[in-house]
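The block that comes next holds subunit A.
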Amino acid sequence: MAKPKIGFYWCASCGGCEEAVVDLAEDILAVTAAVDIVFWPVAMDYKKADVTSLPDQALTATFINGAIRTSEQEEMARLLRAKSRYLIAFGACAQLGGIPALANEFSREAILSWVYQDAPTVVNPERVRPAVRTDDDGRTLTLPEFRNVVRTLNQVVEVDYYLPGCPPTPKLIKAAVGALLEGKLPPRGTVLAPDVALCEECPRKKTKPQDLHFTAFKRPHLVPLDPELCLLAQGLVCMGPATRGGCGALCPGANMPCTGCFGPTSRVRDQGAKMLSSLTSAMEAKEVPEVEKVLAGIPDPVGTFYRYGLAGSLLRVNTTAAAAASKEAL
Partner candidate 1 sequence: MKVKDDQPLRIGFYVCHCGHNIAGVVDCAAVAQYAATLEGVVLSRDYKYMCSSPGQELIREDIRDHNLNRVVVASCSPLLHEHTFRTAVAAGGLNPFLFQMVNIREHDAWVHTDKAAATDKAKALAAAAIRRVARHRPLETTRAPIHPDVLVVGGGISGIHAALTLANAGKKVYLVERDPSIGGHMAQFDKTFPTLDCAACILTPKMSAVRAHKNIVLWTYSEVAKVEGYVGNYTVTVRRKARYVQEELCVGCQECVEACVFKEPKFPDRFNVGLSRRKPIYMPFPQAVPQAVVIDPERCIELKTGKCKKTCLEACADRHAIDFQQKEELVQIHVGSMIVATGYELFDPRRLPHYGYGRYPDVLTTLECERLISSSGPTGGELRLHSGQAPTAVGFVLCAGSRDYKTNRWCSRTCCMHSMKLAQIIRERTGAEVTLFYIDIRAPGKGGEEFYDRALAQGVKFVRGRVAEVSDCPLSPAEQGKLIVRVEDTLAGMVRRIPLDMVVLAVGMEPQANAQEVRRIMNMSCSAEGWFLEKHPKMAPVSTFTDGVFIAGCCQGPKDIPDSIAQAGAAAAEALALIDAGGIDQEPNTAYISEEDCSGCKSCVDLCPYKAIAFDPVKEKASINAALCKGCGVCVAACPSGSIGQNLFEDQEVFEEIEGVLAHA
Partner candidate 2 sequence: MKYHYFPGCSLKGLGRAYEESLLPVMERLGVELHEIEDWNCCGATVYMATDQGNACVLGARNMALAEKNGAGDIVAPCNACYLTLNKAKHCLAESSAIRRNVERAMAEAHLTYSGNLAVRHPLDVLVHDVGLEAIRREVVRPLTKLKVAPYYGCQAVRPQCTFDDQWNPTSMDQVLTALGATVVDYPLKTRCCGGSLTGTVPEAGLRLTYILLQEALRRGAEVIATICPLCQFNLDGYHDQIARRWGAVRIPVVYLTQLMGVAFGMAPDALGLKRNFLPAEPLLAMS
């Protein structure tokens, strides 16, 4: 019978997730042997028509990576949803919002005025801005709408499975595709990674003391790091305890603290709040001034605790940004 058709698409993403698929190296041959890749615009010259022409549910599975920022990405997400039996959010951006979602700390207007006017390297005296429709002597050029906020895939369409990671590791991808082919898939909505925190598989696990008390927080680039000792014990903010395992602790293995790209375990609603709670509970300081002094070691709490998860967090967006957006919407 015909090989199952699968598709890849990328929205607000850096292309790293596509890289991860290519990183399957020779294993990709096994994948191509088993399936027909009918839509992969970043790798080959596929056109939107190749998908619209397909009947609904024709694609067995589509892997969408990248968050949703523009109207075009929304449209493609809805299109691929209609055409696929399984829609899989591939990577941290699609699952949680990823690095692009950090933009949700700022209003749409603040972002546009910085990029097109205020940034030091920008010379734009006439304050020209990209427009959705531009008429250029008889031709009309259109651009997709730049949405108020960055959204996760499941804030736009129904998502069946999530492949976490920035990017997801080849091992995870292989396992997911394997499960897909064998039809042995867990219930819809599952995150295809172990539901236990990273510490379980971290090589430095044994060196973490049981009575760790933080007297200061340090930045990774300012401290000579001991390759064996647990990074938290060295005063770094390592998100390992609040992040799913499954990546084989690549970052701690490379002498860098985990930054939480695999997202929270299923029992946690807000990864940032949980890590913040665990970290500050183990601090030594008792009086407010001392506490403030120690917390100053984490200059950007949102960037640290919500590096990948801002769009999927409970607050989702800066309230003033949301207010500005709603004003415009009125």
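Note that a residue touches a chain if its C-beta (ideal position, glycine included) is under 8 Å from a C-beta of that chain, and two chains touch if they have at least 3 such contacts; residues count from 1.
Candidates were picked such that all candidates are chains of the complex that A comes from, given by their letters.
All values derive from a computational prediction rather than experimental measurement.
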{"item": "Direct contact with subunit A in this complex, candidates 1 or 2", "value": "1"}
{"item": "Residues of subunit A that touch candidate 1 when the two form their complex", "value": "195-200, 205, 208-213, 240-242, 245, 264-265, 267-269, 274-275, 277-278, 281-282"}
